[in-house]
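And now, chain A:
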Amino acid sequence: MHDGQREILLDVRNLRVEFGKSKKNRFAAVDNVSFHIYKGETFGLVGESGSGKTTIGRAIVRLNETTAGEVIFKGKKINGDIGKELDKEVTRKIQMIFQDPMASLNERAKVDYIVSEGLYNIKNYKSEEERKAKVEKALMDVGLLPEFLSRFPHEFSGGQRQRIGIARTLVMEPELIIADEPISALDVSIRAQVLNLLSELQKSKGLTYLFIAHDLSVVRFITDRLAVIHKGKIVELAETEKLFKNPLHPYTRSLLSAIPLPDPKREKEKVLEIYDPGCHDYKDDPPEWIQIEPEHFVLGNHKELEQYRARLCQR
Partner candidate 1 sequence: KQPTTAGPAEVPQEYRTVYSGEITTLNYLTTASTNEFALAANFVDSLIDYDRYGVAQPCLATEWKLSDDGLVWTLKLREGVKWVTHEGKEYAELTAQDFVDAMKYVLDSKNESQTANIAYSVIKNAEKFYNAEITDFEQVGIKAKDKYTLEYTLEKPTPYFLSMLTYVCFFPVNGKFLSEAGDKFGTDNANILYNGAYMMETYEPQTRRVLAANENYWDKENIYIKKITQTYNKEAATLAPELVLRGEIDYAELPSSIIDEWMKDETKKDKLRPQRTTFYTYFYCFNFDPKFPAEFEPDNWKTVVNNLNFRKSLFHALDRKAAMLTSEPYDPEKRILNTITPKNFVDLDGKDYTQIGKLADFTNTDSFNSKLALEFKEKVLTELKGKAKFPVKVLMPYNTGMTEWTNRAQVIEQQMENLLGTDYIDIILDPKPPTGFLKDVRRAGNYAFLECNWGPDYADPETYTDPFTPDNNYNWPHLAEGYKEANGKNTYENMVNAAKAEVLDMAKRYTLFAEAEAFFIDQAFVIPYAAGGGGYLASKLNPFESQYSPFGLSSERYKGQKVMEKPMNSEQYTEGLAIWEKERAEALKAAK
Partner candidate 2 sequence: MIDSKIILSVSDLVVKFKLRGRVLTAIREASLDLYEGESLAIVGESGSGKSVFTKTFMGLLDGNGWVASGSILYNGENLARFKTEDDWIKIRGKNIAMVFQDPMTSLNPLKTIGKQVQEAVELHQGLKKEEAKKAVIEILNDVGISEPERRYKQYPHEFSGGMRQRVVIAIAVACRPRILICDEPTTALDVTIQAQILNLLKRLKKKYNLTTIYITHDLGVVANVADRIAVMYAGDIVEIGNCEEVFYNAQHPYTWALLSSLPQLGVKGKPLHSIKGTPPNLFYDIKGDAFAPRNPRALKMDFVEKPPYFTVSPTHKAKTWLLDPRAPKVEPPESIAILRKQWRLSKDA
């Protein structure tokens, strides 16, 4: 795991995304964000609502324009103006699963079309039969019956819909899947189905995930490495277990403390740690993005880093 030689699939460097046309309304939803994702891993991104998670995801699939920074996929820069060929390839190789299974499926199209949509676009089939076969296979892959092809999305439950959403990305044979809160709209029982499916697919197809969520218990279960983002800035990044064991940044800690536990006794004794962004004193001493222990990065100024190190030693 600590092998520095692992292949980096996606490298995001100093990414900045701004919204708002006029100078007055302009603000950076994502500010100087850097991270990389290894091939085959599940990389998590957590943070409160509006912190810029979706924006990062969308910037990677090029739904949002980037203001500065680079997104490098398999060694090629894919943000900004890119050629047609590369565009096609990237479209195919990076896919996205959307948050809301109710909203992300075209209600007026049959499952058949929804799943084949990507195929039509990249035309990687030779005959109608082959397309059918591919679609059916994708459906089976996500545990749905081929007979569902002729139905409409509103006939499915949330979990099934989300699986259709996954099936449609699978036909593209992607390498990186950006899963933008794929489970937050689902209830517990269905949530498990989808998570299982995602891990299963990862195993069988060697997929890489960028998994965006705010449910930390899920994130802990599914991700290998985890970045915590707050107001457009990544504040901490580490291997998941390491992060859960040694959360350094106050925001991370508050986030972890808030995880609801399905255990009445413990949950009722739980103490919240409340994060106050005002606790930082960045005026004279701007924060830096520092690897504080192997594969564990944190954002902090000198004083804070000192404290963090001290805490690490305590453990």
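How were these candidates chosen? In short, all candidates are chains of the complex that A comes from, given by their letters.
We adopt the following convention: a residue touches a chain if its C-beta (ideal position, glycine included) is under 8 Å from a C-beta of that chain, and two chains touch if they have at least 3 such contacts; residues count from 1.
Everything numeric in this text was worked out from a predicted model, so none of it was measured.
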Neighbour of chain A by the touch rule, complex-wide, chosen among 1 or 2: 2
Interface residues, chain A side, partner candidate 2 - complex: 48-50, 156-160, 186-193, 195-196, 199-200, 214-218, 220-222, 254-255, 257-268, 270, 272, 274-275
